[in-house]
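Missing here is one protein chain; the remaining ones are kept as they sit in the complex.
Each chain carries a letter (A, B and C) given by its place in the written order, and its residues are counted from 1.
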Amino acid sequence: MLQYSWLIPVFPLLSFTLIVFFTNRHKTLSARLAVGAIFLSFLLAMAVFFTALGIEGLAEEPYRSAFSWFPTGKTSLEIGFMVDPLTAAMLAMVTTVCLMIFIYSQGYMHGDRLYSRFFAYISLFTTGMLGLVLADNLMLAFISWEIMGLCSYLLIGFWFERPAAANAAKKAFITTKVGDVLLLLGMLLLYFQTGSLTFETIFEGVNHLHPNIVLAAGLLIFAGAVGKSAQFPLHVWLPDAMEGPTPVSALIHAATMVAAGVYLVARTFPIFTAVQGHPALVPVAIIGAFTAFFASTIALAQNDIKRVLAYSTISQLGYMMTALGVGGLVAGVFHLITHAFFKALLFLGSGSVIHGVGTNDMMEMGGLRKSMPLTFWTFLAGMLALSGIPPFAGFWSKDEILSHAFDHNQVIWLVGTAAAFLTAFYMARQVFLVFFGRPRNTEIHAHESPPLMTGPLVVLALGATLLGLLGVPADMPLLGPLLGNNPFHHFIGEAFEATPFNPQVMGISISVALAGLALGWLLYGRSPLVAGQTDPLERLGPLWVTLKNKYWIDEIYNATVVRGTIFLADLLFAFDAGVIDGLVNLAGKATVAFSTLNERFDTYVVDGLVNLAGKATVAFSTLNERFDTYVVDGTVNGIGKVADILGGELRLIQTGRVQNYLLLLLLSVLMLVGVFMYQ
Amino acid sequence: MIPLSWYLAVAAVLFSLGLYGALARRNAIAILMGIELMLNAVNINLVAFWRYITPQQFIGQVFAIFVITVAAAEAAIGLALIIAIYRHRQTIDIEEIDLMKW
Amino acid sequence: MLEDLVLLSPEITLTIFALLVLGLDLAFKRLKDALAYVAIGGVILAIVVTALLFGTQGSLFSGMLVVDSFAFYFKIIACLATGLVILSSIAFMKERTPYRGEFYGLLLLATLAITLLAGASDLVMIYLSFEFVSLTCYVLVGYLRGDPKSSEGGIKYFLYGAVTSAVMLYGISLLYGITGSTNLVEIRDALLFPASPAASTPWLILPALIFMLAGFGFKISLVPFHQWTPDAYEGAPTPIAAFLSVGPKAAGFAVLIRVFLTALPAYQIDWVPILSGISLVSMTFGNLVAIQQTNIKRMLAYSSIAQVGYILLGVVAAGPETYGITGVLLFILAYLFTNLGAFVAVVAFSHLTGSDEIADYAGLIRRAPLLAAALVVFFMSLAGIPPTAGFLGKFFVFGAAIQMGQKVFYFLAVVGVLNSIISLYYYFNVVRLMCFLPAKDETSLQIPRSLVLAVTITMAMTLVMGLHPQPFIELATRSVLSIAVLSPL
Partner (left out) sequence: MTLMQIAFLIVSAVTILAAWGVVVGRNILRNALALIVAFLGVAALYVLLEATFLAAVQVLIYVGAIAVLIIFAIMLTERFMKQERATNEQWWVVLVASALLAAILIFLVGAVEWQVTSAEIGGQPIADLGRALLTTYVLPFEVASLLLLMALVGAIIIAREQEEA
């Protein structure tokens, strides 16, 4: 059976090709093709999964199949696929969740102008993810990784009529690309040091390399994962990516792309553990735990139903990274899989809500419990799973991570627990805002979504409820033996030591989750908000503003990285055009330019700084002023203005004259010769 | 006997003068004349090296002949381009030929 | 002598066809566009002949020319480029000039000059074919006399090129004076084993090297010898801009590699830092300035400056143990299909709309889906995203830098990789316009068949190289093995 597993990504690839070339004009046919293809993949993946279950020792001796692709002198680059328990479990998860999302999309995207194209894109996207999961080498993994990147670009920007969507697409693409190129560097490093890109050979090879090189390779791979899995500081793209259609959000943020980063780290885990003391895992744990906490705080202050889920995704990915960072490979993968189910459920549920009410703003919703009962109950299941309430799936996987962290490093455990509290709280806030009370916008007349959409919700809700039982700690009294002594661990990671059952940690997790829910009920559930009422959290004052503005990370990036690049580009551009002429006209123009610059410097920068300082004091002293408007926007605009002025002044001396070009050449040659004579 | 470096020095001066002409004159034809001077300077180098370093082989002389040939072709094409520009712009002032810039 | 002529048959084929095209044009006034196909036939024949000869080795005409796989590789590149350029010129030139027969004849002569340059192993031959390439290109850039931009591009290109080639020639004359020879191998020996060790020689070698670099740098538009590039590309008839961005550039790399690695290994320690610096500056500069452009030809001009920066990285990382030169060869082949393809798409667009403004590409995906899809592939390749040809080239070039295993080279690789992020910004800006923004004018564009063919070939090759790179890597590896440069001693 395993030898046919390469067909799993081929089905969606075929449907992509067929849709693009033949059925683009037949909407229904295109959708059926896509769903049919993923259904075939699903069947095959299930077959592979159950076959894999029956093979003893598959983890140690994975099934491999490869053909030579790049012969490069000494070594040949093989490209092929492998199936081990990790792959099998991922295949099963990805195809199941994707199948549900595909079915759901038929209803959600109904009537869209580019219906066929949507199914083409998501099919190709799924191909990318399945290719990554099956890859037995970094090259195929990277190619699949990039296909996903490209498709996410196309899908996030799918509703390109909205400028926000187009910008979000670009942002996602470029931000994740930062990680991608670092991953590429890591890949090059490994290839040219070990002579191979096949995982097996690399894992063998890293034992003979200098520890620093292995460490560097590990960190570079992790950097790739940071981009794809939206970890701090490259998390900024994910919330914006909510501009895409909701099924895309579910696809990207639950089952596939973001999971790819975690999967890659899990797949290349031996590289991280190759060096004595596992130094490469330290940043993984720290960034993971930090992200888990950091993103959950931002989620508190979001009013967009999808953005809350987006930050929650970032936070949950942080948990997975934390798990990997503390060596809990099985726990991380377990959470990856349960999360895929309940997060897909939540996204699709929020899509159903949006479909019903026509807005993303939770402040306008309310009371949907009655008009959308099926959506409500399934959403509730997802919410409880995410909050970590037993016996829902998220509880078991999160608890396993936390107990692992507790054994490893208690600071990390503490951070994770705090994040768990916040998670429960913001999810309660969301559920109460959306489903309880009465509609705050009376224009809205919500209705339940069609069965094509609610059907997948029910299936996913079952998964979100029950899946966790596969990973109940074996040594947990009563429940452990009853549920087969942790079959998940048994299957995925026999080689790893199972996390012992820790009643103390489990008790604390349950308590904080319940406390979070209780606080949510206290603030939002006891007396649901009515129209026009402000969010009770606004009483937090500046903290609320900070959270609301997501710590101004986007603004900071804009002010430094983006502006900096544009500024440099302006400068070079002006240099290329005018510096020679500038030299020539120095005597005349420099004085003028300098005085103008000086003047503008005074006006904008000095005055600006003085004002800023003054205003900042005021803002700080009252602590309720609009801190962001003055300080952050002021800085951003200030830098922007300086760049514009410099660019503008230098632009005045631009030419298109060939002799100026030649002079630059002459001066460069003289300079080079001079440098050598000086030596 | 005249030292080799004398020839080379004359060539260096001629080359720099030509370069100056090519980079500082506004008239395109004058620029072309500067370029011709630079090529002549190189030819002095080549012939001098031939005479002083490889007088038994004709490398330098042959090279100079090819340089002259190329210079002739270059002059023909350059002047043709100048005339084409003059036809529809009525100028050969290189300072004014800056339709395309940044 | 006869054997020499056999080995020279690609050049002879091209000469015969060039003269044939010129002669037929003179004899039959009405042939014009049919001559394009004659020229393409000539190019294909030349490729076939080259392929048949591939693997042979020899030195012809008292060391003027060497025949080796390295040269053959570049000959194939030149012929492919010309064939595709002719294909994309047919419709474009038809409406713009009456002198089309001569146009194809001159293109064939330019190809001939490039093939000669690829094999030239004597400074005399190098200079002569170098100038042959340049002069032909000046004519081709200024070909459209009715278009003021074309003449202006031509004259700027000419003046810049003439001055740089004079500077290069000065450097060549010094090299001849120091070593007493113009043959690259003899120069190498003279420098490695000086008859009487003169301590002062490096004093002159390095300036000579820098002067020569000005000429080579001009040809491949490296910073700071690049400033003619955007003007000439913008002014040139678009198919010629496409040609310039590939053909002469490949020739420039061939001669740069041959001169620096064959003749000057003794000074590798000196030229590696210079070339590293230039590579670094070129890629960064080209990418940053490209962001600013509003004209797509200028944007591609700056992007090509960045691309040659990457390629130069491979030259810097050349050594018997690394894939440096293999990377360069692969990158150039990938670049041939990719950049030429991008330009061909631009040819098609400007032919149909008369515009080269990036803003006018908005909504192209609905007006001409094939063109837009092809451009997406080309931009992916230029940005180095798999599975495209450009990724393959970058993989080997950056990999070679990492293979060098020194801090400086790691740094270069990192800068190169960071640069590819910057480049995404402007490549995908165009993609965003094409795919995500509404068009001002929604009429669909009917692309002439010859252009469809050219776009399809280049796009297919860009993907094939990325998806099935094996034969290409083998070809490049064999081409490198043949050349003596990698085992200097």
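The rule we apply is simple: a contact is a pair of C-beta atoms (placed from the backbone, for glycine too) under 8 Å apart; a residue touches a chain by one contact, two chains touch by 3 or more.
Bear in mind that the values here come from a model prediction, so they are computed numbers and not experimental data.
Student: Just to confirm, in the complete assembly, which displayed chains does the hidden chain contact?
Tutor: Counting the whole assembly, the omitted chain is in touch with A, B, C.
Student: Which of these touches the unseen chain: C:42, C:105 or C:416?
Tutor: C:105
Student: Considering the whole complex rather than only what is displayed, give the residues of subunit B touching the chain that is not shown.
Tutor: Against the missing chain, subunit B presents residues 1-2, 4-10, 12-21, 23-27, 29-30, 32-34, 36-37, 40, 43-44, 47-48, 50-58, 61-62, 64-66, 68-77, 79-84, 86-88, 90-95.
Student: List the residues of subunit C that touch the chain left out of this view.
Tutor: Residues 15, 22, 60-62, 64-65, 95-99, 102, 105-106, 109, 112-113, 116, 124-125, 128-129, 131-132, 135-136, 138-139, 142-143, 145-146, 154, 177-178, 180, 195-196, 198, 200-201, 203-204, 207 of subunit C touch the chain absent from view.
Student: Identify the residues of subunit A touching the omitted chain, counting contacts across the whole complex.
Tutor: Residue positions of subunit A that touch the missing chain: 580-581, 583-585, 657, 659-660, 663, 666-667, 670, 673-674, 677.
Everything that follows uses one rule, which is that only the chains that are shown with their structure count from here on.
Student: Tell me which has more C-beta contacts between its two chains, A-B or A-C.
Tutor: A-C
Student: For subunit B versus subunit C, what separation do you get between their C-alpha means, in angstrom?
Tutor: So the centroids are 26 Å from each other.
Student: Which integer distance in Å separates the CA centroid of subunit A from that of subunit B?
Tutor: Taking the average C-alpha coordinate of subunit A and of subunit B, the gap between them is 61 Å.
Student: Just how far, in Å, is the C-alpha centre of subunit C from the one of subunit A?
Tutor: Those two chain centres are 40 Å apart.
Student: Touching two or more other chains, which residues of subunit B qualify?
Tutor: Touching at least two other chains: 19, 22-23, 31, 94, 97, 99-102.
Student: Where in subunit C do residues touch two or more other chains at once?
Tutor: 155-156, 159, 163, 167, 231, 292
Student: Write out the stretch or stretches of subunit A touching subunit B in their complex.
Tutor: For this pair, the touching residues of subunit A are 573, 576-577, 651, 654-659, 662-663, 666.
Student: Using the touch definition up top, name the residues of subunit B that touch subunit A in the complex.
Tutor: 19, 22-24, 31, 94-95, 97-102
Student: For subunit C, which residues count as touching subunit B in their complex?
Tutor: Interface residues on the subunit C side: 123-124, 127-128, 131, 135, 138-139, 142, 145-146, 148-149, 151-156, 158-159, 162-163, 166-167, 169-170, 173-174, 176-177, 180-182, 230-231, 234-235, 292.
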